[in-house]
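The complex appears here minus one protein chain, its other protein chains still in place.
Labels A, B and C are assigned to the chains in the order they are written; within every chain, residues are numbered from 1.
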Amino acid sequence: MRILPLLPLLAGLLCVSAAQADQDQLVVNTAIDGPVLKFDWPALQIGIGSYEEGPTGLTIFRFRDRATAVVDVRGGAPGTVNTDLLRLGYPSRFVDAIVFSGGSAYGEEAITAAMTGLKDDGERSGAWTNIGLAAGAIIYDFQGHRLNEIYPDKRLAQAALHDLRAGVFPLQAQGAGRMAMQGGFFGCAAHSGQGGAFRQFGDTKVAAFVVINALGAVTDRDGRMVKCHRNPAWGDLTRTSDLLGRAIEQAVSPPAVGPSANTTISLVVTNRRMSPADLQRLAVEVHTSMARAIQPFSTYQDGDTLYAVSTQEVGEPTTRPSLMALDVAAAETMWDAILASVPDEPDASLPPEATVPPERLVGLAGQYRFGPHATLEVWVQDGKLMLRLSGERFFDLLPEPVVLHPTSATAFYVESRYHTRLAFTVDAGGHATGATVNPGRWAEYGKRLP
Amino acid sequence: MRILPLLPLLAGLLCVSAAQADQDQLVVNTAIDGPVLKFDWPALQIGIGSYEEGPTGLTIFRFRDRATAVVDVRGGAPGTVNTDLLRLGYPSRFVDAIVFSGGSAYGEEAITAAMTGLKDDGERSGAWTNIGLAAGAIIYDFQGHRLNEIYPDKRLAQAALHDLRAGVFPLQAQGAGRMAMQGGFFGCAAHSGQGGAFRQFGDTKVAAFVVINALGAVTDRDGRMVKCHRNPAWGDLTRTSDLLGRAIEQAVSPPAVGPSANTTISLVVTNRRMSPADLQRLAVEVHTSMARAIQPFSTYQDGDTLYAVSTQEVGEPTTRPSLMALDVAAAETMWDAILASVPDEPDASLPPEATVPPERLVGLAGQYRFGPHATLEVWVQDGKLMLRLSGERFFDLLPEPVVLHPTSATAFYVESRYHTRLAFTVDAGGHATGATVNPGRWAEYGKRLP
Amino acid sequence: MRILPLLPLLAGLLCVSAAQADQDQLVVNTAIDGPVLKFDWPALQIGIGSYEEGPTGLTIFRFRDRATAVVDVRGGAPGTVNTDLLRLGYPSRFVDAIVFSGGSAYGEEAITAAMTGLKDDGERSGAWTNIGLAAGAIIYDFQGHRLNEIYPDKRLAQAALHDLRAGVFPLQAQGAGRMAMQGGFFGCAAHSGQGGAFRQFGDTKVAAFVVINALGAVTDRDGRMVKCHRNPAWGDLTRTSDLLGRAIEQAVSPPAVGPSANTTISLVVTNRRMSPADLQRLAVEVHTSMARAIQPFSTYQDGDTLYAVSTQEVGEPTTRPSLMALDVAAAETMWDAILASVPDEPDASLPPEATVPPERLVGLAGQYRFGPHATLEVWVQDGKLMLRLSGERFFDLLPEPVVLHPTSATAFYVESRYHTRLAFTVDAGGHATGATVNPGRWAEYGKRLP
Partner (left out) sequence: MRILPLLPLLAGLLCVSAAQADQDQLVVNTAIDGPVLKFDWPALQIGIGSYEEGPTGLTIFRFRDRATAVVDVRGGAPGTVNTDLLRLGYPSRFVDAIVFSGGSAYGEEAITAAMTGLKDDGERSGAWTNIGLAAGAIIYDFQGHRLNEIYPDKRLAQAALHDLRAGVFPLQAQGAGRMAMQGGFFGCAAHSGQGGAFRQFGDTKVAAFVVINALGAVTDRDGRMVKCHRNPAWGDLTRTSDLLGRAIEQAVSPPAVGPSANTTISLVVTNRRMSPADLQRLAVEVHTSMARAIQPFSTYQDGDTLYAVSTQEVGEPTTRPSLMALDVAAAETMWDAILASVPDEPDASLPPEATVPPERLVGLAGQYRFGPHATLEVWVQDGKLMLRLSGERFFDLLPEPVVLHPTSATAFYVESRYHTRLAFTVDAGGHATGATVNPGRWAEYGKRLP
C-alpha cells in the first residue's frame, strides 16, 4: 500500500479532520520518500508509515523468523511496551517485531497494532507458542515539534506491516523519525530523523537503527555539532563540548524554545548467536556509547530506550570477530547511524524582503486553526502583517505579536533565530483560505476560520 | 453505553464474524451482569467491557485526578505497558488509568486505547504536562479457556471508558475476569474471575482488585482449595498444601489439561499520601502476600503483575494507621479480593442420561466451526454420538473420539473429570445449525459448516 | 576448630572485652550445639561460627566446585554483598559461597572474609578466572535482641570456613540464626533461628535454608502461629490470619516492643542443571511462597533476600521432575525449613515466688554494664528489688523502674508479658559481681561496675 503524499491537496483536505481528531480520514503513507540505507539481510524486514498531515510516523522492524531481544531503558521519560518480558533472560526467539513511533504515549497503539496485525493476518494466533509479540518505544513529537495532535495509530501501523521491505531502511525524516527534532538543550530546534547503518564481518551482520528526538545535539567524530539553528551569540564555537561548557558557565537551564520533551530510541540487530546475558552487555555498551554522538544524552527529559536483538542465525563461541569486538563494532555502527539520521535537506534560505501594499495584506488577516489547541491570529497594523499564536510557543511564533516580513505577496517570515516562515493560500479574490507554517518537509497546515 | 447481552441471539449472530476475526461486528457490552463490590470513593472510577461471544473482556481503573503509581512484576510471562516509567520513582501524580485485559498480548490494545480515548475526548492532549497515561497488564485466555480468538480491542476499551462508574466494582466473571481460569496446576480447569475488596480506617481508604487466571488454586484462610473440578483420586484431601504435597510426591509436572498459560494481575489503591518508595514497599508486601491465597503463585507460567497506586488525597506521616499497618491491611484486603473473585454460579449438575433414537442423532452429525483454529466433528457410531476436536484439547474434547451422552435430544455431555457439555441448535427439520460447548456463563458458540 | 562454649566461664570472662568492643578477645565457636539436618550432598559444605558472648553468629554455604547463583531481594532494608554480579545472567559457575551473618551491616565483614579466606588458603588467587567469590546477606540482631554490640567478623568467618562439614546443617539458634527473633509485629519477641530442609527426587536434590529474623510470625500449614510470647488479650485466637485481622481492626502499628529491624535471608540450592533465567524463576517463586509461612512477610522493616543456587550437577531438559514441579517442591521444602528454624527449647517456666529478706537484697544493688550502650541499675526500695535500664527497652526492662520478683536469693523475674529473668552471681560475701538477663540459650551477661 504505497500512497504518494500529495501535500498541497492534503493542506486543504485534512486540516479539518485533524482538528476533529478524526484520524480515520487521514491518508496513510507507507512509501519511501527520501534516502535509504541498503543491506542484505532477508531475516530483517522494515516498514514505515506516516500521516503526512501531522507529520508523524512509525517504523516497524519485523524479524521474519522471530528473534531474541533485550532492552536497556535509560531515560527519564520512557514510553514502552512489553519490556518486562524482555528482562527475564529467556534465550528463545519469541519476538516478532520492534516498533518505534511518534505520537508520545498515544503512539504506543502502533506497537500493539503490530501484534494484532500479525494475528489478524493469520501469521500468529492465540496458541500459547504462537502469540505475536512486539515491543517498542515512542517519541514525543507534539508541542514544539508541530501544531496538531495527530498520532500514529493501528490503521497506520498495520498498513506499514503490510508493506515490509527487506534490506532497505528509509533514512532521515521518514517513519518514526518523520517529525523528530534535536538539540533543544542548545535551542537548536533542528529537525532530525531516523538513522541506520550496517556492517558485516564474514558471516556476522550487525545493524544499528535510531530515531533521534534528543534534547542533546548530534555530534560528529570531531566533536562538532552537526546541525542547529545556531545562536548568534555563539560566535566561532562549533564543538559541542565548548557549547556545553558555555551553557554551564552561564549556569542556565536549557532555553525555553525547542521541544520540552525528547527521546532517542534505538535498536541493534545482529545475526550472531548470543545468549541473553551477552545480548544485554551489547545493549548496555552500545547505548552508553551513544553519549559520544548525542550530547547531552539520557537527560531526565529523554526517555532513551535501546533494544538489542539477535536473529540467532550464525556463529559459535569461537567465531571471529569476538563478542568483545562485535560490541565495539556495534557501537561504532550506531554512531554512523546517528550521523545518518540528520536530514540533508538544506535549510530554506530566504529570498530578499519584498514590498507588499497594505491593501493586499488585508485579505490575509484572520484566524487560522492548526489543531485542537493552536490558532494563529493574523492582522494588519501600521502597514505590516502581524501574527500572534494562541497556544504554546512554536519556533518564533509567540502569544505576543510578532512582525511578518514579506518575501512575496503570500510568503512571509519572522526575523529571528529560526526564521519561521508562513505562506498563505488565497482564492481568486485574494482572500486567504489557509496558511502553512514552514512550507516544505515539516510544513504545518492551518485552515482559516470563517 | 449499556448493551444487554442477548446470548441466545449472539449465538447465531456472531460466531461467523468471530470465525472471521472481524472484530468490528462484535457487540460491545459494558453492562454489569453479576455481583458487585460497592464502596465510597469518588476519585476512583471503574469501567468494564466484554465481547460476550468470546467471552473476553477488560477492566479500566480511572483515577479522576490522576495518581502516583508503581509496579511490581514477578511472573515469568508478563505482558505490560508503560511500566518502565513507573519505576523511576517520580512522586507526581501522572497516571490516568490502570487497565487489565484478556486477549493475551493482543489485549494490550485495550491499554493504549485508554490513553487515546482520553485524548480523543479532550480530557488529555498532546501538551507535555497533559499526556494521557495508562499502564496495564493482560491475561492469557485463549487455548484451554475458549475455542475462539477474539480479543479486547480499542473499540471495546473506549466504550468501557465512556461508561465509568464510581464506587462499583463488578465481581467474578466480568470485565477482565470474564474468561479467567484457575487451578491448572492441579488440573482444576475451574472458571475464575475478578475480585475486589475495600477497607477504610478513619479517612484512609484502601482497595484491592485482582484478575485471577492463575496456574495455582485459590485458597481460603483455612488453607482449603476453594473451587476445582476435583480429581477423583484425591480422596479426602482438601487442603491446598496437602494437594501440593501429593503432587510433589508424585514428582509430576502439572497435568496437561487446563490452561498452559496463566497470570494474576492486581491493583492496590489507597488515598493515603505516600512517596514512591513507600508505595513500592506496599506493592512488594501485598504482591508477596498473595502467595497465601493462590498456591502455587508466581510460577514461570504466570505473568504476575501488581500495580500500587496512591491518589495522594489524605494523611500525614503521623496519621493512623501507620504505613506499616496499612501495608498489612492492604495484604489482608487483597486476600479478601481474591476470595471474592470466585464465581458463585453453581457448576451445572447434570440431568439423568436420556435415550435418544439413533435416527434423531443423525441430524446432529457434521462439522462445527468455533474459531479460526478449532473445529468439532460430530458423527454417529454404533448408535452413539461421537465427537472429535481438531485443535488443542479443550476440557474433555480431544483429537481422539469421545462419546457424547445425551441428557435430551439436543443436549449431551462427556463422561469425564470435567463433564464437558454440548448443546445443539436445530432447525425445524431436526438438523443442527450450531453447537454450544458448556452452555451458560462460559459458553462457546460454533456454527455448523455447510 | 571446635571450641565448646563454656557459658558460665564466659560470663565473667568476656563481658569486659565485649564492652570494649575489642573483638579480638572473643572466643570463637564453630561447634555444633543443637539439632541438625542431615543429607547426602558432597558438593555442598556448611560451616557455622558464633561468638557466644553476643550471642551472634554466621553460616557459610560453600560450593565445593563453585555454583551458578542468582538473587531476589525483596525487603525494605537489605544488607547485601556482590548481588549486582549475580543479576547479569551469566550461566557459568563462579560463586564459591553464600554467607549469612548476624551483626547488621557490620556482619558483612563475614561475607568478604569468606573470599579472602579462600585466597589466603591458596584455594583461590588473584588470577582473573580464579577469584574467590562470595555473596551474602545479614540480619539485624542488636537492639531488642541483645544488649551488647558484638558482630561476626573476619576471624570468626574464617574459623567457620576452616571447619566446613558436608551433609550437616545446624538448626535453630546456631550459626547466623544464633540471636534471631520473630513475630515482632505481634509483640512476640520470640527467639528464632535458622532452618533447613532437604528433598530428593531421583538424582535431583533440592535444599532450602533460612535465617528467620522476621517482623512476621512463623506460621504452620494449618495457619497457626507457631511460637510467641502471647498477648493475654488475644484470648483463643491462634491463627495468624485472625491475629492479623485483629491488629488491622485496631488499626494500630506493631507494638513498640520487639526488634525494630528484621530480615529473613534464605537460600535454595539444587544440583539440577538450570539456566540463570530458570534459576531466577525458582528464586522468585520460592521467595514469594514464604509469605505463607511467615506472616506478614517482606515488610519495609524486613530486608528479605533469597539466593538460588545450582551446582549444575545433574539433569537434562526432559529430566523428571519438570522444572515446574521442582519449583513447587522447593517452595514446600522452604516451608519445611522455616518450621525447622523454631527453637525447640522450652520457654523457661518460672518457679514459685520466693521470699528474700531485704538485707540479702542489698548486696545485689548496683550498676551492671552489658555493652557500650546498656546499663542496668538495681536498687532496693520498700523491701523490693527494683530495676531500671538505661538504653533501649529490652523485653520488660525499661527506663522506668520495674519490680523484680524473687524465685531464689539470686534469681528474679519481671511480672509482665515476657517474664524477663535476671540472675546474679555473688561472691562469698553475698555481693553481686555480675548479672545475667534471661539465663539460658540467649543469656546476656553484665558485669557490675565498681
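Assume contacts are C-beta pairs under 8 Å (C-beta built on N, C-alpha and C of every residue); 3 or more make two chains touch, one makes a residue touch a chain.
Just so it is clear, the model here is predicted, and its values are computed rather than measured.
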item	value
Identified contact with the non-displayed chain, of A:323, A:376 or A:389	A:323
Which of A:281, A:369, A:421 or A:448 contacts the chain that the document leaves out	A:281
Candidate in contact with the missing chain, chosen from C:67, C:225, C:261 or C:324	C:261
Touch residues of chain C, complete complex, unshown partner	21, 73, 76-85, 88, 104-106, 108-109, 111-113, 115-116, 119-120, 122, 125-128, 131-134, 140, 142-143, 149, 151, 153-154, 260-261, 303, 305, 371-373, 392
Positions on chain A contacted by the hidden chain, ascending	74, 76, 185, 199, 201-202, 221-223, 239, 241, 244-245, 247-248, 251-254, 278, 281, 284-285, 287-292, 295-301, 320-325, 327-329, 331-332, 335
Those residues of chain B which, in the complete complex, touch the missing chain	88-91, 275-277, 280-281
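Criterion: only the chains that are shown with their structure count from here on.
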item	value
Homomeric contact chain A-chain C: same or different residue positions, threshold half	same
Centre-of-Cα separation between chain C and chain B, whole angstrom	43
Intercentroid distance (Cα basis), chain B paired with chain A, Å	38
Of all residues in chain A, the ones touching two or more other chains	88
